[in-house]
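Left out: one protein chain. Kept in place: all the others.
Then we have chain A:
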Amino acid sequence: MTDLKEKQVTTSAVTTPKRRISPFVYVIAGALVILALTYTLPPFRNYQLATVGAYFTVTAGLTVLTGLNGQLSLGHGALMATGAYTFALTQNKWLHTPVSFVAAILVTTLAGVVIGLAAARLRGPYLAGLTLAVAVVVPSVTSTFDEVFNSDMGLSVALDPPPGVIPMERWQAWLCWTGALVTALLLATLVRGRFGRDLRAVRDDETAARLAGVNVARTQVLAFVVSAACAGLSGALFAVLAQSVSPGAFPLTLSLFLVMAIVIGGLGRLAGALLGAILLVALPALAQSAAESSGSQHLEGNLALVIFGVVLVVVMLAAPGGIASIRFDFWRKR
């Protein structure tokens, strides 16, 4: 009798489908945590928190593109620049922040359509080359049309002051994390549905996906468009953070760091994108502290690159799926 009971329990545990928690729960919980943090952290930490939010907005989009759809982009820094410049130009002209955010997303989405259409026909190094070209073109555009973009000097952003007596850094953290959480909610909803299945199917085997009725080209272009929109929003958030936009703020190394961050964090997972965004802020700070304590300040900029490289190698050796996979595998084993 006891055996039978145990058997029933075991069978039930195996066959009952696992209840999935709605992305809303994560987002609401995340919003509460962020809100609490903005009231407890000192101003500079609030600024860093805001920076993590702005980075998460782009890493989340990039991990969907690269992790779930298998398209490598080395040009997301340039897409961020597109969003940032659009935000700056519209904000300086109309002083209407919500409109500027929408404009930044729309213009970058349009750029994403153009690049995505070309990218859908390319693979591997050819695709990397195309996106690399995008990263190189942006500084040239700013110097060619310098009356609009003010060349290397860039543009100052006439930001509306925060409402009431809210400190600027707390306000920036709220704005950045609103963007980040909305992005997370939309992406989580998208990748859980048919779009997510199509993305994975195309990534795993294009021919099989096509035979199964998936429109491969459309899926690839859509993935690029969604990812570009996230990059555009992230660029606008960085314009809010820095209150200025210049080509030097979006160098090729930024695009490379973004790719490294999502790989280290855990490719294809939003949790990995979050970890990657945290690393993008924490590792340079760690490098700075290390350089200062070693007394060799000339190392600072270079040390961040070295640390990122070392972390990448270590994580790839220890957990090829990235840091997020450690947690995932640990729970799965339990």
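As a convention for this text, a residue touches a chain if its C-beta (ideal position, glycine included) is under 8 Å from a C-beta of that chain, and two chains touch if they have at least 3 such contacts; residues count from 1.
FYI, contacts and distances are computed from a predicted model.
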item	value
Chain not displayed: protein name in its UniProt record ("Cytochrome c oxidase subunit 3 family protein", "Asp23/Gls24 family envelope stress response protein", "Acyl CoA--acetate/3-ketoacid CoA transferase subunit alpha" or "ABC transporter substrate-binding protein")	"ABC transporter substrate-binding protein"
Of A:Phe195, A:Phe238 or A:Phe308, the residue in touch with the unshown chain	A:Phe238
Which residue of A:Leu37, A:Val99 or A:Ala319 touches the chain not shown here	A:Leu37
Residues from chain A at the interface with the omitted partner, ascending	21, 25-26, 29-30, 33-34, 37, 40-45, 47-49, 51-52, 139-140, 143, 146, 150-154, 156, 168-169, 238, 241-244, 246-251, 271, 274-275, 278, 282, 288-289, 291, 297-302, 327, 331
